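Note that this complex is displayed minus one protein chain, with the remaining chains in position.
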Amino acid sequence: MLEIRNLKASVEGKEILKGINLKVNAGEIHAIMGPNGSGKSTLASVLAGKQDYTVTDGEILFEGKNLLDMKIEERAHEGIFLAFQYPVEIPGVSTVNFLKTAVNETRKAKGLAPIEAKDFLATMREKMKLVEMDSKLTSRALNEGFSGGEKKRNEVFQMAMLEPKLAILDETDSGLDIDALRIVAHGVNTLRNKNNAFIVITHYQRLLDYIVPDFVHVLSDGKIVKSGTKDLAFELEEKGYDWVKEETINS
Amino acid sequence: MSKQVLDIPVLNKKLFAQMQTLAQNPLRDSSWKNFLQSGFPSVKHEEWRFTPLENSLKKIQKVSSPDFVSLSDDAEKIIASLEPIDAYRIILVNGKPISNSVKISDEISLLSLKEAQKNFPEIIKEHFGKYLTTEKETFNALNTALTNDGVFIHLKKNSQTEKPIHIISVHDNREEGIYSTSRILIVAEEGAKAHIVETHISTAEKFSLQNLGAEIIVKPNARIEYHLIQHFSLLGKSEASVIDSRQVVLEKDSFCNFTTVSMSGALIRNNLHMLFNAQNGEGHLYGLYLPSKNELIDNHSLVDHAMPNCFSNEFYKGIMTENGKGVFNGKIMVRKDAQKTNAYQNNRNLLLSDDAGLNAKPQLEIFADDVKCSHGATSGQLDEDAMFYLRARGIGEFEAKKLLTLAFAEDVLVQTKHEGLHNQIDKWIEEKLSF
Partner (left out) sequence: MEDSDKILDELTTTEYKYGFVSDIEQDILAKGLNEDVVRFISAKKNEPEWLLEWRLKAYRHWLTMVEPTWENVHYPKIDYQSYHYYASPKVKPQLASMDEVDPEIRKTFDKLGISLVEQMRLAGVAVDAVLDSVSVVTTFKDKLRELGIIFCSMSEAVKEHPELVKKYMGSVVPSTDNYFAALNTAVFSDGSFVYVPKGVRCPMELSTYFRINAANTGQFERTLIVADEGSYVSYLEGCTAPMRDENQLHAAVVELVAHDNSEIKYSTVQNWYPGDKDGKGGIFNFVTKRGICSGVNSKISWTQVETGSAITWKYPSVILKGDNSIGEFYSVAVTNNMQQADTGTKMIHIGKNTKSRIVSKGISAGSSQNSYRGLVRINKKATNAQNFSQCDSLLMTDHCGAHTFPYIEVNNTSAKVEHEATTSKIGEDILFYCNQRGIGNEEAVNLIVNGYCKEVFNQLPMEFAVEAQKLLAISLEGSVG
């Protein structure tokens, strides 16, 4: 589904990603872990197409298409979803209105007619249950005055509505208490199927108790320095990131 | 432009011709010409709508003598009590320093402008009259045309003062209708740091008018903390008045915190302009004004963002009592190239009497798009809930009012960053607020 080859990216002339290689197949969950400043969020932003980052080398293929040639919204239309670490607030725009626009723009890109209002509402109700979201929240302005947990649940709710092929969860666990964490994880696990894939970016192993990854990669200084199964996450938890760093230096 | 509302007989061609002025030609002549062309503004002039000058200008009878004037006993007494006690002090009487220089260090010079003209001719030539525009600014024009002395402060590269520099400006108004000119030039070279306090007082009750012009140049990486205090009624009601125009110029990575505390004065008009002349400057403008009986305090400010990536924060508070009138007119200008500007302005007012008045005009003029700017202005009374809370705790009404009013002023007074000064102003406010 996704193939990243020797990806290098920089921001304001400073190289952050220094040659990433990663392959994600449908039905898989990949966890990307790493210390602060290792380039985890940069990778998420580059995949989504954020303009602050310049890709200096390498390529990203998504279902055989060159992702780097696409605009941000075209990538979204192709089925890439980024759950933001810091979701923005948009005053005056309700979550419902926002999502309807997002769904219809994606449909338009695929040559489909806008969704019927009653179908949209029915889907919305169903998906809201998934993340135990209060219906009052959806009529409020997007993320405005939402708590940290509500914002993150809203991200997973949007993911459920948009049904992406590849979802990237950027530190979705940060700022969540254990109950919210469980709800978010439940959402992700329910949405998981053999046709979609997830990249879960996290600093801590904790989230991976709830969303069990098929593969774990350790990112350090802009490179994937170690890959393994979920056991790697436990090892990291135990030994800390310095262990990987040392190992990398030694090798 | 406005029409001349009246001629002041003593401010005439003969005076100008006789005056040994600091300004050399062509500045000297053009300033005088600009003054004659603009004349004095009437209330029809947009910038003077709420500050009628006519009655004040009519009272001018005499231009202060350029010769040395001794300090009156009253003045000595006040000066002795002024904070900060431990400072490098220079004393002016009607704009003229009573000593030619105050020794600070080899790197920092505190001189009379006249003396500076001998010792620092290049610096004077480079900066004097460069920033205070005289075109269409009648008081600047008149000031520049007539200035023959004043204060000069020079800070060499990376120099730093150990204690504050204190300019004490005595307005000698024992005689009725004195007009005086005062001028200040401060140049802080690269990386220099200084804390400057300037206190204006008067010695009697009669009417006087001072026209003050100041230019403050803050070179790259330099930092200036400036506290201007105007308190003319320390000895009882005084008719001393001032029109105070200042231009602060901020160069790259420089910093200035300018705090104005206007305690009392028949008519105080402050024109504070801060120009961001290069990137990454940071400027703060704080103000507190307390017009009381028959007093008018008018704070005009212009924060001029000419270059990108600068930050400015303006915060003025007014406490109006009796029939005191407060005016706040603040403009934030963000010019076309000044992208990534962050500029904030806030004006809060307390009206404590039915006869008090406030006119506020906070303005934003923005020509760049990648900016964050906001302004706010409020006018109101002391919070009733807070009053109730304090009284329910057994604090009497008078005491509660005093407490809350001092708390209101506190946001600005913390900016003085000098405990003695802070306490002195607190005490003055308490004295002034006779509820």
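We just call them A and B in the order they show up, numbering each chain from 1.
Just so it is clear, a contact is a pair of C-beta atoms (placed from the backbone, for glycine too) under 8 Å apart; a residue touches a chain by one contact, two chains touch by 3 or more.
Here the structure is a predicted model, which is why all the values come from computation and not from measurement.
Consider the whole complex, including the chain that is not shown, and state which of B:S64, B:N349 or B:T405 touches that chain.
Within the whole complex, the residue contacting the unshown chain is B:N349.
Looking at the full complex, which residue from A:D69, A:E105, A:D179 or A:E237 touches the chain that isn't shown here?
Among A:D69, A:E105, A:D179 or A:E237, only A:E105 touches the chain that is not shown.
Going by the contact rule already stated, which one of B:S101, B:N119, B:T133 or B:N359 would touch the omitted chain in the full complex?
Checking the options B:S101, B:N119, B:T133 or B:N359, the one contacting the hidden chain is B:N359.
In the complete assembly, which of A:G64, A:P91 or A:G145 touches the absent chain?
A:P91
Out of B:H375, B:K402, B:K417 or B:K432, which residue would touch the omitted chain in the full complex?
Only one of B:H375, B:K402, B:K417 or B:K432 touches the chain omitted from view, namely B:H375.
In terms of residues, what is the contact footprint of the unshown chain on chain B?
Given the touch definition above, chain B has residues 46, 336, 339, 349, 351-354, 356-381 touching the missing chain.
Contact with the hidden chain only, please: which chain A residues?
Those residues of chain A that touch the unshown chain are 48-51, 71-73, 75-77, 81-82, 84, 87-88, 90-93, 97-99, 101-102, 105-106, 109, 141, 158, 162.
Assume only the chains that are shown with their structure count from here on.
Nearest whole angstrom, what separates the Cα centre of chain A from the Cα centre of chain B?
Distance between chain centres, rounded to whole Å: 55 Å.
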